[in-house]
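As structure tokens, the structure follows; a few thoughts come after it.
All protein chains of the complex are present and in place, except for one that has been dropped.
Order as written gives the chain letters A and B; numbering starts at 1 within each chain.
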Amino acid sequence: MDVTITNIRKEFGQFPALYDLSLDIRSGELIALLGPSGSGKTTLLRLIAGLEQPTAGKIFFGEEDASAKSVQERHIGFVFQHYALFRHMTVAENIAFGLKVRPKANRPPAHEIRKRVSDLLDMVHLSGLEKRYPAQLSGGQRQRVALARAMAIEPTVLLLDEPFGALDAKVRKELRRWLKEFHDRTGHTTFFVTHDQEEALELADRVVVMSQGKVEQVGTADDVYDTPNSPFVFSFIGESSHVPVTVRDKTVLFQGEPIGTTENGQGPGELFFRPQDVVVTTDSHSLYGKVTACRRLAGTRIAEIDVANNGHEPYHLEIEVPLDAPVAVGADIRFRPTRWKLFGQ
Amino acid sequence: MSAKSASMAKPRFRDASTESPLARLSLMAVALAFMAFVLLLPLVLVFIEAFREGVPAFFEALGDPDTLSAIQLTLTVAAIAVPLNLVFGVAAAWAIAKFEFKGKTFLITLIDLPFSISPVISGLVYVLLFGSQSVLGPFLKSYGIEILFAVPGIVLATVFVTFPFVARELIPLMQEQGTGDEEAALSLGASGWQTFWYVTLPNIKWGLLYGVLLCNARAMGEFGAVSVVSGHVRGLTETMPLHVEVLYNEYNFVAAFAVSTLLALLALVTLALKTVLELRYGHAIAGSRKH
Partner (left out) sequence: MTTGQMMKNWRQPSILPGFGLTLGYTIFYLTAIILIPLVGLVWRSASLGWAEFFAIAADERTMLALKVSFGSALAAGAINAVFGVIVAWVLVRYDFPGRRLLDAVVDLPFALPTAVAGISLAALYAPNGWVGSLLAPLGIKIAFTPVGIVVALVFVGLPFVVRTVQPVMEELDREVEEASATLGATRFQTLRMVVLPALTPAILTGFALAFARGVGEYGSVIFIAGNIPYVSEIAPLLIVIRLEEFNYAGATAIACIMLLISFAMLLFINLLQMWSRRRYANVR
């Protein structure tokens, strides 16, 4: 099911949570709504679900205007961060719920409901747990029951609100992998909200990076990582450092001195680069600072560098240095970015 | 039905976790009507009937000597019972909340007992204990001490039905507060009494006030238990509630309701203070609202 969002606005009283947001999602995509708290991602998810009403704008499921429909009519599947399982019902009763509440005309017969429940439990690898109560399950198991429950009604769109947020790191990793497999198998259009960019980049077909109620960028993991289109996206996705520079005659100058890179354009801007896109050099056309710390990080080393700032608080940057060429703390160092992005006025 | 008219057919629920506007209004109407009818109507009636024959008659009824004795007795009984139960409540809460010992649950159940006994039975037990067919009754009478059908009996019965209030309020509150503050005070060299006075008491003051408020309301309003032990001697052993009964049974309705207004005002003041305490100091009350 294609999902089209046009010019959505949502205000809570005076407070605007979403400004004029538009998105075009193709059927079967796994979309991550990524951003820090307050970015509006959960609000957007709830608007798609019908749990909130937009102040302005429309949401289309395929050709139909879903904004006119109640949450029951939209036929979506929603998985809450804290599972929201029905505590007084067994696992089987939870999953069967969506089918049991249908009006008689649409309700499948009891044996079919049982079979559907059983198939879904297989799909989420929880067979045999039909008679358990949510209180008797682990967090990861509960989340999978929540997913099976949402899937039971064969939703057009699947919506997950920080589905792994309440779980510990190891379980989170396992469930992430499992969710990807699940999506590949079932092919539903899926939105999930997360503030964990690693999760978003790993799982999503496309990532919607949001900040303060607006969409910063929409793209594949490669797009947002390699070609971020704003300072926010550059610094939110992956590690980054940045310094203010000026471009004159195609030369990039930091504090008046060339740093060995060239750019088109003129005038002041902010130069963003990633720690790994840096080369240590002895060339005088480079950035210059003092090493304040050097620590090992997995297969590489990170050097923290203070770059002088004319008597103000120095710029704190991080660069990767090769394992076989360590730098001493306190030593002076020269380095130059090999890949970067300049964000001007 | 065309797609356009289908989307306009019925109003959509704006909120998935509440009822439709119509259902909300209906429920509110039912709830408000029920409350007005069951709770407010009787209250309003008390005041209107009291003034049915005008304001002078109202004050005349209140000025009647038997009525004044009843008021005085009620105040006296409360003035004795409430402080007694206050001390008990604090002692019991201190013992239960600050120490670990076996039999706590039994103790707490015992404290809760008056709440589950009919007030008439509460009075009955004292009649059995001090009545003419008992051992203690004639024994004490021979020394000139009359319990039943006299003020002491009324005080005892009142103490019986009201002593849980302060204790029930303080026990969960002090349990919640734990022993940390007191232990700190002691380690700094304070004596037991100093610790209690300067550390514990400020912590529990609002809960204490709350418990005393409820205790007092019940003490002044108790009817069943007091009725059994009092003997109904006009001017001597009639509390205000008993006097109300007498006046009503004599068809002296204006007087009955006049005295009732005083009790109703007491109830309203109690409610008001209770609400203020709950709203402003709710965190310091640990209100377990079962009565």
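In this section, a residue touches a chain if its C-beta (ideal position, glycine included) is under 8 Å from a C-beta of that chain, and two chains touch if they have at least 3 such contacts.
None of the values given here were measured: they were computed from a predicted structure.
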item	value
Which residue of A:3, A:17, A:51 or A:147 touches the chain not shown here	A:51
Given B:61, B:80, B:159 or B:204, the one touching the chain that is not displayed	B:159
Chain not shown: contacting residue from B:61, B:173 or B:220	B:220
Absent chain, residues of chain A that touch it	49-51, 71-72, 75-78, 80, 82-88, 97-98, 101-102, 133-135, 149-150, 152-153, 166
Chain B, residues in touch with the chain not shown (by the definition above)	13, 16-20, 23-24, 27-28, 30-32, 34-35, 38-43, 45-46, 49, 87-88, 91-92, 94-96, 98-103, 106-107, 110-111, 113-114, 116-121, 124-129, 131-134, 156, 159-160, 163, 179, 182-183, 186-187, 191-192, 195-196, 214, 217, 220-224, 227-228, 240-242, 244-245, 248, 253, 256-257, 260, 263-264, 266-268, 270-272, 274-275, 279, 289-291
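The criterion applied here is as follows: only the chains that are shown with their structure count from here on.
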item	value
Geometric centre distance via CA averages, chain B-chain A, whole Å	57
Chain A to chain B touching residues, read off their complex	50-51, 53, 65, 68-71
Residue ranges of chain B in contact with chain A within the complex	7, 12-14, 16
